[in-house]
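For this view, one protein chain was removed and the others were kept in their places.
All chains are identified by letter, namely A, B and C, in their written order; residue positions are counted from 1 within each chain.
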């Protein structure tokens, strides 16, 4: 069964900046979608900021297995409602791949709970993305590292929580390091942050980067049914306790009342 | 130098529910503050929901080393601004101890990025809080477990991220288990969630629970200076790179421009 | 392509203890192997202590994708050489499922680096295995918990390193709790410890327990090629550095010398 994969892009720089347009004439989302389509397990579509509800109405998200997110200059234009909706779907089990400048997106900051800040420099310098565990499913087929002749520098400290796994760490020509591939779990959903992908360099045309993206979608896919009530506090009444119980003592709840929150 | 410790309480049930008032006539915050004051390293004060800015103006938070948080029925009345302010202070290095029903507080959900939901039952049943690592600083002096004759049941699944450390797991008479003591890091700040503390039972009068709270404040205290710009993306221009660099390629930023976000 | 799965069992109690023999007349290994064979992706065989090299010569381990390990009273009879060989194969990428009393096996202690000690009681009491994340691949199809009417109690503290993920926590009738399902990574290999399985109760005949075992094998399988030199320190000479380098300063190594260890 195909993994329903949606590539989201704010799609602004590609329309307004001639140099970016030259690299991604159809937008970063289509470049990534084409790369993912090389994997026959993936059913890929795209969504962009300017579509109604940013292309992510509830019904579409409910049918999405894995979402990729690229945004840079318009994080603030993403509605809080859509960001919360994506957060809830991740908790229910949808996979999420956050790309490059998406570190400052609403959805990534909501899911991390930390500032997600970093150091940066746009100088076209060399980046070498080292695989920390080359046998990790996300690093499959990459070898020991990926070399990017021109990249935006992202440097530590990167203010994210300790990850489940550090999959990649990048070396930069100008002297910095960066944890460029990190995994997280939130509820039933798996999250992968991957930092390469600045829009003024053809990074998503790099075959090894495309391989990481395909790997990451497969890794993030959770075939379990959506955990729809994952955010609900659930009362287990005395009569349904697993062991015989007699209630005792005072209560701040009335019988049958929903929990406080 | 004393650790400036603030105990925050919504302080509603103690004023409106006779049974809660009988247990905590001056409020849960004062009961906890008295327990903490047994530690001469701690300078303890309190804050409540109905004070201006909930008692947590920026100036006071800036001088707070560790904040304890108890809330239950009025999470929604805490202003978004104050919740964000607390989140920022945690990122800068303030310690945070979230208590019991605070699992559904705005601040805890903001920091965790996950639903923080759980199962619950108010039946006055027995809870046994097992120390997973009795040599952890937060478990100091507790022995192998704490026995609570009457407690509200909180049961798994508890929808929080994988913790740095699982310090306590609780057994409940009715058949459930719960990870009742968990540590996290967000930015420079340490977070401890501790689940015992329902308001209809005298749990904060229990000597072992009080010991855990004192331990937790000492553990959460970070003596490093506040990391004030922890949330800022910082540009490192080519001229200040650690290794000699010549910029190359196109740019989406103008020189000297602040980063996009 | 089938996942080559080997079920290892010391196979002593089933031959010497009439009550254990009544439950597992062909040995625990064959009961587990039959349960795994319900999954068409798995090619299952068995090995036991009394076979030459305990049934695990290098050539067989080299072709094993996932190994399950059940031992209890004869951990000391497993040769150090075979234990080290299994450890190396895990580092290369073989999955390992350690069952019940295997917590004190040579191989588990070697991989954990900690005492792996716990509390125990053999009283046939009730155990309830709670799924902490019911959407985790290992918990697939289990529901919220597994109820075992008779089990040996394993209780905290369980002296293992903090896991990557806590998948199950057990409640025991006698008042204890236990982290009964834990995941780890060592090198390229994934490890799952699963505590239910005492030999005097028919636990491996339980359908939900069998489902967990099938899930765990699929989860632990790493399709990456074996990382054969995973344990070698690798010298990267100046001439093969990724960036131009001129060696400077004194050396404790002669050119071309293998690293010290």
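Remarks
Operating definition for what follows: a contact is a pair of C-beta atoms (placed from the backbone, for glycine too) under 8 Å apart; a residue touches a chain by one contact, two chains touch by 3 or more.
Quick caveat, the model's predicted, so the values are computed rather than measured.
Here is the thing to keep in mind: the chain we left out touches A, B, C in the whole complex. Residue in contact with the omitted chain (choice from A:16, A:156 or A:229): A:156.
Note that of B:185, B:235 or B:251, the residue touching the chain absent from this view is B:185.
Checked against the full complex, the candidates B:93, B:115, B:197 or B:233 give a single residue touching the omitted chain, namely B:93. For subunit B, the residues touching the chain absent from view are 93, 128, 133-135, 137, 140, 145, 147, 164-165, 185, 187-188, 222-224, 227, 242. The omitted chain makes contact with subunit A at the following residues, 128, 130-134, 144, 155-158, 162, 164-166, 169-172, 175-177, 179.
Annotation for subunit C: contacts to the undisplayed chain at residues 13, 17, 19-20, 72-73, 75-76, 87, 91, 101, 104, 110-115, 117-125, 150, 153, 155, 159, 161-162, 164, 173-176, 184-187, 199-201, 230-238, 241-243, 245-253, 259-261.
The working rule: only the chains that are shown with their structure count from here on.
Taken pairwise by the contact criterion, the protein chains are fully connected, each one touching every other. Separation between the centroids of subunit A and subunit C, computed from CA atoms only, is 31 Å.
Rounded to whole angstrom units, the spacing between the C-alpha centres of subunit B and subunit C is 36. Residue positions 164, 185, 187, 242 of subunit A each touch two or more of the other chains.
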